[in-house]
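One structure follows; several queries about it will come next.
Only a single protein chain was left out; the remaining protein chains are all shown in position.
Let's look at subunit A:
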Amino acid sequence: MFFFILTNNNSNKMFFLFILFFSTLISISSNSWFGCWIGLEINLLSFIPLISNSKNLLSVETSLKYFLTQSLASINFLFMILIKFSLLKNFDMNNIISIMMNSSLLMKMGSAPFHFWFPNIVEGLSWMNNFMLMTWQKISPMILLSYYFNKNFLIFMIIMNLIIGSLGGLNQTSLRKLLAFSSINNLGWMIFSIMISENLWLFYFLIYSMMIFMMISLFFLMNMYFMNQLFINNMNFFIKLNLLINFLSLGGLPPFMGFMPKWIIINFLLINKFYFLTFIFMMTSLIIIYYYIRIIYSSFMFNYFKMKWVNLLMKNNMSLINLSSFISISSMILSTFIFM
């Protein structure tokens, strides 16, 4: 993100980026629910200037949609906090008010069944803004979710997340929307992990955001937004291998690094005797792997049409690709060391 801001001569957005980081810290480290709400509001206010670009009509429309949905969720959150404080003075987590508070936080994250804004907005943002939306913006709602959640409601939400994330991406050709649905599916895994422990969630979240970063930086450097663009580029061999490894890793296939967080979450699922839920986790993961493999067909097949008019100028940006290739390939070896 820094890289993008610095290269595009847009350093006035650095200010908003710093406020974005601080807003999440305010939200998760406050002693009172009001502080959480304030953090969420500052988060919204600082993210809007990052994504809106007055020269581009699509990004203005996207930022307006984002503002409307997120402020609705924030108002709902504030209202539920006030009801909880003034009318219900209990600490029991499994009641109706926790459902309402969790719903507003789930809407902030883009989790099902409040996910309808998410693919829409992701379609209107550039890749680096998408990266912030998919990773950083999920931190504070997740952690706030862990402070006061309703277990049965969240398990139902997890199932909806998994199913919508897997089935929604089947008919998409835009890479951004595909990653949006994959993000909704991974939200299911993350919500479960945060019900177990915050440490577990942090582990899953870090590995997930690292994998998303590698893929998004790859797509950003190649300027690819749609699936048909995967086939007409002159990708050299390491880029193809990198794409292959990243998507298979995100799908959770051994021997890549993405298998490890999924394995650990399955471990906790089975310890807590959620057998049917584990089955749903596995089967939706299979559907997700299907549409990831559709994306990486281009890297499986070594000879395809290479158009001569597509000139890939990558001379200044090779270091990022080399680094991410190295991380992807070495993560295979690292993941085997973890098991020993």
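Definition applied: contacts are C-beta pairs under 8 Å (C-beta built on N, C-alpha and C of every residue); 3 or more make two chains touch, one makes a residue touch a chain; residues count from 1.
One rule holds in what follows: contacts and distances are computed from a predicted model.
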Complex member absent from the view - protein name from UniProt, among "Protein preY, mitochondrial", "Histidine-containing phosphotransfer protein", "Protein O-mannosyl-transferase 1" or "NADH-ubiquinone oxidoreductase chain 4": "NADH-ubiquinone oxidoreductase chain 4"
Residue in contact with the excluded chain [from A:73, A:230, A:248 or A:327]: A:248
Where the missing chain touches subunit A, by residue: 237, 248, 253-255, 259, 263, 266-267, 270-271, 275, 278-279, 282-283, 285-286, 289-290, 293, 297, 300-302, 336, 339-340
